[in-house]
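For this view, one protein chain was removed and the others were kept in their places.
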Amino acid sequence: MSEKGRLEAFTDAILAIAITLLSLDLKLPARTDGEPLSEALLRHWPSYLAYVVSFLVIGIMWVNHHAMFHLIARVDRGLLFLNLLLMLVVAAIPFPTALFAEHLTETRDSHTAAALYSGTMVAMSLCYIGLWQYVIRHPALLHDQVDLAAARGTSRRFGFGILIYLATLGLSFVSGTVTLFAHLVIALYYCFDHLAVRDTVGSPGDEAIAEPS
Amino acid sequence: MSEKGRLEAFTDAILAIAITLLSLDLKLPARTDGEPLSEALLRHWPSYLAYVVSFLVIGIMWVNHHAMFHLIARVDRGLLFLNLLLMLVVAAIPFPTALFAEHLTETRDSHTAAALYSGTMVAMSLCYIGLWQYVIRHPALLHDQVDLAAARGTSRRFGFGILIYLATLGLSFVSGTVTLFAHLVIALYYCFDHLAVRDTVGSPGDEAIAEPS
Amino acid sequence: MSEKGRLEAFTDAILAIAITLLSLDLKLPARTDGEPLSEALLRHWPSYLAYVVSFLVIGIMWVNHHAMFHLIARVDRGLLFLNLLLMLVVAAIPFPTALFAEHLTETRDSHTAAALYSGTMVAMSLCYIGLWQYVIRHPALLHDQVDLAAARGTSRRFGFGILIYLATLGLSFVSGTVTLFAHLVIALYYCFDHLAVRDTVGSPGDEAIAEPS
Partner (left out) sequence: MSEKGRLEAFTDAILAIAITLLSLDLKLPARTDGEPLSEALLRHWPSYLAYVVSFLVIGIMWVNHHAMFHLIARVDRGLLFLNLLLMLVVAAIPFPTALFAEHLTETRDSHTAAALYSGTMVAMSLCYIGLWQYVIRHPALLHDQVDLAAARGTSRRFGFGILIYLATLGLSFVSGTVTLFAHLVIALYYCFDHLAVRDTVGSPGDEAIAEPS
């Protein structure tokens, strides 16, 4: 397998494992005496919501990573380690997710947990942009047909994503619950955005989705 | 790797992880004082049965997913996200499985746990059918040789599967134990069904099982 | 990817996950008051030994599975489900491993735990032989060059493996510790056996190890 293929396979494996490990935190909290299971389950709703949000976040990262690597023809060691840094953040997502779910209904600690979760998203975005910036500065890594000007243009969209996540970081000091729903809305927005807006980069990535290569 | 290939690989990885994580809930319950290990193990039978049932369920999903994607030539973003939704449900299966096993022998809570398990199966079936409906409405995603009329016909069989799972949802209010055995019978039925009935879709899928492509 | 390729990839993924999940049971037991970490670690030796033995067992299964599938040219649904049955047993191995380690130094329960571990190995062997018997009875699944008579001959060697594991099942009623060491010796024997004895099947499998295909 090529270096690029093995990097993609390794990344896919880490993303698949991290996304599946999220389910390990779908645990029931300690039940109060005589509380029926159904009530304990309902009371535990932050856990399910956090699961859905983080599942979408990692799933979207997988789609984005895909889209980026479709423009990339070859990898070097710098790219390898920047990708490893991105994985370091993504693989850790189950931890802030579990904390967020566990403390969402507590007055004081919900802010801390929300800030940690939002901060993780900011860190993830920074790593992803860093990866893309690295590629743009090493155009030899890109496929020949990729329009470099257009590729640079997409950086602006990524930058916008960071601003959004920074806003959720601010929001976490207002309300943990609102922050979690904000993350859900952002994730759903990205899903539909991916469905509606086709890549505008004039590159092999354009037809990437519809045509096996 | 093509988009389709990477989607299959990602799906396979999630299914493989979810199916293996099931074993993490093969834990011993708290033992009463002086109880021999052998008795504690025997008393814990719902855990093993739930493991077997969920293992078969995810395994069959893997076979079905396979069969479906053998008819598919290319993927688009809609398919990508519908598949992600299916994975969201399948990756969560260890949670209702563990709950089901843990509460099977309790009078009241066994109904709740059984309903949650059956509900998860209904949700999984809905996602799977949704995926197939999406493909049928976007025939450009199918291999050229696939007979669209026949493909539409298989939807009826899938719909039948949902009815079965809805029935187990009703059954869960009668008895948790009976519901678990019903799921076992359904899973075994699907296994043998797969062995006996060859796909009737006149498509490259027909010979798919017997011939490497 | 071909059916056979996807089956191998799925199997490899489950084996890789099961083998890595073994490390989750490398946990420290409750420490007595004031006990130094070093002593607690030493006292916990059955855990490390059980980890090594089960790691080798799953690793050898991976090598054997490989060797078998090198002779197989195509898969059908029967093979798919028999392989799933084998995976059901192998994926469960972390459970008897943890039990074995936890109860090895207890007088009474060590026999139960040892018997469960040995029983799992017997079940695994039975599934593996079942898989091979199925293939031999459906020679169309084999590569054309495979010598069927020789292939049948290897069944005898597999049968011998079951006898060995049945012996450890008997041994478990004598001593848990002896049984664990017996499993270690068997695993090491299989490792060196693989190194010394080249396949005697006159088939493409012969050069399989030395030549990439």
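Here are some notes:
So that you can tell them apart, the chains are marked A, B and C in the order they are listed, and the count of residues begins at 1 in each.
Keep in mind that, in the parts below, contacts are C-beta pairs under 8 Å (C-beta built on N, C-alpha and C of every residue); 3 or more make two chains touch, one makes a residue touch a chain.
What you see is a predicted model; the values in this text were computed from it and never measured.
Taking every chain of the complex into account, the omitted one touches A, C.
When the whole complex is considered, the residue among A:46, A:59 or A:94 that touches the unshown chain is A:94. Listed residues A:40, A:116 or A:188: the one in touch with the omitted chain is A:116. Although one chain is not shown, part of chain C still touches it, namely residues 5, 8-9, 12-13, 15-17, 19-24, 26-28, 36-38, 41, 51-52, 55-56, 59, 62-63, 66, 191, 194-195, 208-213. For chain A, the list of residues touching the undisplayed chain reads 1-6, 9-10, 13-14, 17-18, 21, 24, 73-78, 80-81, 84, 87-88, 91-95, 99, 103, 108-109, 112-113, 116, 140.
As a convention for this text, only the chains that are shown with their structure count from here on.
Note: Cα superposition of chain B onto chain C, rotation of 90 degrees, nearest 5. With centres defined as mean CA coordinates, chain C is found 37 Å away from chain A. The residues of chain A never reach two or more other chains; the list is empty.
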